[in-house]
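One protein chain is absent from this view; the other protein chains keep their places.
Chain nomenclature is as follows: A, B and C, assigned in order of appearance, with residue numbering initiated at 1 for each chain independently.
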Amino acid sequence: MDYVYGPGRNHLFVPGPVNIPEQVTRAMNRNNEDYRSPAIPALTKVLLEDVKKIFKTTSGTPFLIPTTGTGAWESALTNTLSPGDRIVSFLIGQFSLLWIDQQQRLNFNVDVVESDWGQGANLDILASKIGQDKSHTIKAVCIVHNETATGVTNNLATVRKILDHYQHPALFLVDGVSSVCALDFRMDEWGIDVALTGSQKALSLPTGMGIVCASPKALEASKTAKSVRVFFDWNDYLKFYKLGTYWPYTPSIQLLYGLRAALDLIFEEGLDNVIARHGRLAKATRLAVEAWGLKNCTQKEEWFSDTVTAVIVPSYIDSSEIVRRAWKQYNLSLGLGLNKVAGKVFRIGHLGNVNELQLLGCLAGVEMVLKDVGYPVKLGSGVAAASAYLQNSTPLIPSRI
Amino acid sequence: MDYVYGPGRNHLFVPGPVNIPEQVTRAMNRNNEDYRSPAIPALTKVLLEDVKKIFKTTSGTPFLIPTTGTGAWESALTNTLSPGDRIVSFLIGQFSLLWIDQQQRLNFNVDVVESDWGQGANLDILASKIGQDKSHTIKAVCIVHNETATGVTNNLATVRKILDHYQHPALFLVDGVSSVCALDFRMDEWGIDVALTGSQKALSLPTGMGIVCASPKALEASKTAKSVRVFFDWNDYLKFYKLGTYWPYTPSIQLLYGLRAALDLIFEEGLDNVIARHGRLAKATRLAVEAWGLKNCTQKEEWFSDTVTAVIVPSYIDSSEIVRRAWKQYNLSLGLGLNKVAGKVFRIGHLGNVNELQLLGCLAGVEMVLKDVGYPVKLGSGVAAASAYLQNSTPLIPSRI
Amino acid sequence: MDYVYGPGRNHLFVPGPVNIPEQVTRAMNRNNEDYRSPAIPALTKVLLEDVKKIFKTTSGTPFLIPTTGTGAWESALTNTLSPGDRIVSFLIGQFSLLWIDQQQRLNFNVDVVESDWGQGANLDILASKIGQDKSHTIKAVCIVHNETATGVTNNLATVRKILDHYQHPALFLVDGVSSVCALDFRMDEWGIDVALTGSQKALSLPTGMGIVCASPKALEASKTAKSVRVFFDWNDYLKFYKLGTYWPYTPSIQLLYGLRAALDLIFEEGLDNVIARHGRLAKATRLAVEAWGLKNCTQKEEWFSDTVTAVIVPSYIDSSEIVRRAWKQYNLSLGLGLNKVAGKVFRIGHLGNVNELQLLGCLAGVEMVLKDVGYPVKLGSGVAAASAYLQNSTPLIPSRI
Partner (left out) sequence: MDYVYGPGRNHLFVPGPVNIPEQVTRAMNRNNEDYRSPAIPALTKVLLEDVKKIFKTTSGTPFLIPTTGTGAWESALTNTLSPGDRIVSFLIGQFSLLWIDQQQRLNFNVDVVESDWGQGANLDILASKIGQDKSHTIKAVCIVHNETATGVTNNLATVRKILDHYQHPALFLVDGVSSVCALDFRMDEWGIDVALTGSQKALSLPTGMGIVCASPKALEASKTAKSVRVFFDWNDYLKFYKLGTYWPYTPSIQLLYGLRAALDLIFEEGLDNVIARHGRLAKATRLAVEAWGLKNCTQKEEWFSDTVTAVIVPSYIDSSEIVRRAWKQYNLSLGLGLNKVAGKVFRIGHLGNVNELQLLGCLAGVEMVLKDVGYPVKLGSGVAAASAYLQNSTPLIPSRI
């Protein structure tokens, strides 16, 4: 049943699904249960409270949906908008492209703001569109916080500032798939109306749970939104929330206990420490890339992503060959370049439950692969650059002091 | 993290989610993996072939969707039908009711054929409607194979005969959630166009995978079906099937390996033996109910379900109290009566990876609970009736002969 | 890798190894760890404190030895006695026989007091021997608390009374393998000098940890005991206890965490409630045996074991055939008759983490097997007798009230 066995650990550095900590695997190692017994609602009740903390919201209403990020997108859109509604959306990479594709297929009137892949969302254009929209035809601004294909993080605070500046009532919908629990994310402070993520990203769970959090304004909008929805309808959940039984259909018992364990780990480390760790590992990765003489796909520092780094390879190298080779020789899983940047970049995911030495092992592997495919890297150079930074910045593990 | 601990095993006899065999738990006890490496497509390819066997189809195209049964319903409907389409649907219990509710909210023109709860779908009315529909306004017949709320199994062969008799082109959509892998199910022979099930039922997996299987005719219909769909769109899957990478979005690695293990167990036992085992356990349950002097909610033998038995309690007893007490005192999980039959019936699920002695333990528990709540049952009577049948009909375990 | 698969749960009713609760399996589902880091000593320290509670001792010193019950026996004997020492030992079944065999091979001068298999230790003879031994040539009394082969429990309090009555200084060594954590066991109150058990019995762990608890008097004796021992030498442990690193050689990390989980469950249920549960299940089993018209191998009520019941079959039946058939047809694991009672008895183990309905499932299975092999049992009779008792005596699960 185990295909393509290689000795030792698989070094999983795709930007999702990510490494599951043993504590979570353990918590999920269980039989099914009756989800209508008192046990599962008791567990769910606390989970719904606790999951709000990772969005930094107190006023939001969370939904734990048996789906993926794609489903979470659909949940966010169809519950708040009606067909034909004008929305502004930013195309900056493969995942924003896919969300826009979904928006269009759901029959919204999508005002696409495109940037080069490697750049962030063009918020100047957003400001201009919002400023001009005196009649409030724009119903929503949709933005991917962190574009996983290019390693670009958008500035959500600025989006809020623009909307506030013009006192524009558009809903603010955010894909936090590769950001929540890893990057600085402040749903309430930034006035986000719908934020969403998936279990297999920074939460470090298996795939299968889409987590969507709706502001009171979003809930209000859902009462009049005319998009057809059933499976993704928040209302079915809200009905069961009131009953205290919580589930309109069968949840994954295992993912609920897994989420409990994942949140426990995050809270034990401290959410802000988790975010700082992501910052530390990302910075170390960028220093390694620089030491190798390679370019980050992200064009400006302000957009650097702390969860994924897309590395541009010289034109004489096919980045897919790097990914293939890493897996075939070193049991190292890297991210492919997607769509426009296919063959041109490979990606290092540094998100979720991962630490310094895991990353350094990965970087050492990348160095060897680069050399294997003909790039004249100085072996050890990236690790040295990353180590120099990490050795100065890695705190003692609090529980071990 | 473990709420409401009681010593010993939980006796899980709700009609889903059901007991997961240790082999499946084991197979799922693993880290995430890159689903874009060659390993996961290789695994998926074989799974897609093998999963067709449990539907008894060779011509169908299966989809493994990260969702629940409710999502699988939506996938079946939205890929094959357009808003306003007339469909015939049978209301015979809570789950058929929920599917009809979904059909209506998806804006189909639902021709509801209602029966008393405890009766099967009224196929005479279907015959009459189909017979009269010379102009083929009926686009689909939607039927729940096994109504989990009342323990009623509908006759799918008859539905096919009616359609054939009138040479009616309506699509034949079947909810097989509590039937596939447990009841006699023949997708190709019965000309079913879309069949679906959920992982947490007779497959004995955790919740989280909706399995939908489409006939060539259904696939053809999907090309013109105008229902809005993105997450549930088969087309996104088909595109990736062609590429050989299989997944339009991240699957649950764990559920894939779990499905592999679950199918292995089913094939080792033999699908027909699995179905025979369900028949045996169901018959034993019904004999026990009779011995207790209680009534089966299912009104005629032809509709008896081999996966769930709904038992009517005397009017002076609240069936919910039976379910509560079973859990509180004997660590036994039974199914509640739902909606119209709330308080009136309790349900014994006997589906999935379960055997004779597990069932007899459950029946012994039900007897004690019945006595606890004031019903004058003769302790041991149900077990005796069930045992007498099982002792004569249980084969030796083939691998142990 | 799974031999001889049968659908559904294996019904494990041998008197060890017993069913492992899911919580324990989960806790053990982990990688190795450095046992010299601060984590394992911290864990061990608390375990050593907590494990004393299951022996009801505050003055004892526990040793967690990577071995089985046989090794625990050897540890008890070789640390406290010298070759040639006279010891009194009781032969009442296969396990006491094996211990005596060990005592003889370790060159002690064993004064064997034999009883019929099915009877308890003859304590009158003990009294007589102790009474006559004015010169204190008897260095130890060795007794198996619960003889697992015949289902006989000896009265330890009486042994202590005898020793006290004659103010005899003999060490009091007790095999508690199938008793500790299941039967009333009071190391301090009964003045037991060495008590021992194995992880795979009432603690409901995998095999591999022998737990030995020594009184101050036993520790004192170990300073002069001349039996050769290295692996089993307590002194090696005590040296590391002082250092606070605890382990003279590598422990099983998994069993340590498993023991933690097992103790947590026992303390949550309450040790006295655990013992009461064993009493309840045992009584129910005996009532079933009586209802079947069969005899308990245990000849008097005072010796009835609450952890295992050995059932005598009619002479025209081979009890091994019952055990074989139970496994082959019903996935039920019963205990064979051993040595003198081979073919004559089969055994039902009712110890460890097991509950009422599990037992009733087993009893229903035994009934069917009895009928299968030609014994004219009335199906349901045993279950009825057991249920009648259990229905009146089973308390609500405290956490669920």
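The rule is short, and it goes like this: a contact is a pair of C-beta atoms (placed from the backbone, for glycine too) under 8 Å apart; a residue touches a chain by one contact, two chains touch by 3 or more.
All values reported here derive from a predicted model rather than from experimental measurement.
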item: Missing chain: touched chains present in the view; value: A, B, C
item: Among C:Thr57, C:Ser89 or C:Gln102, residue touching the chain not depicted; value: C:Gln102
item: Residue ranges of chain B at the interface with the undisplayed chain; value: 22, 25-27, 29-31, 38, 400
item: Absent chain, residues of chain A that touch it; value: 2-9, 11, 19, 21, 23, 29, 265, 268-269, 274, 277, 327-332, 353-362, 364-365, 367-368, 371-372, 378-381, 383-385, 387-388, 390-391, 394-397, 399-401
item: Chain C, residues in touch with the chain not shown (by the definition above); value: 1, 3-4, 10, 12, 14, 16-20, 25, 27-39, 42-43, 66-71, 73-74, 83, 101-102, 105-107, 198, 200, 206-208, 227-233, 248-255, 257, 260-261, 264, 327, 333, 336
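Methods note: only the chains that are shown with their structure count from here on.
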item: Numbering shared by both copies at the chain B-chain A contact, with half separating same from different; value: same
item: Approximate Å spacing (C-alpha centroids) for the pair chain B, chain C; value: 44
item: Approximate Å spacing (C-alpha centroids) for the pair chain A, chain C; value: 53
item: Sequence positions of chain C contacting 2 or more other chains; value: 29, 400
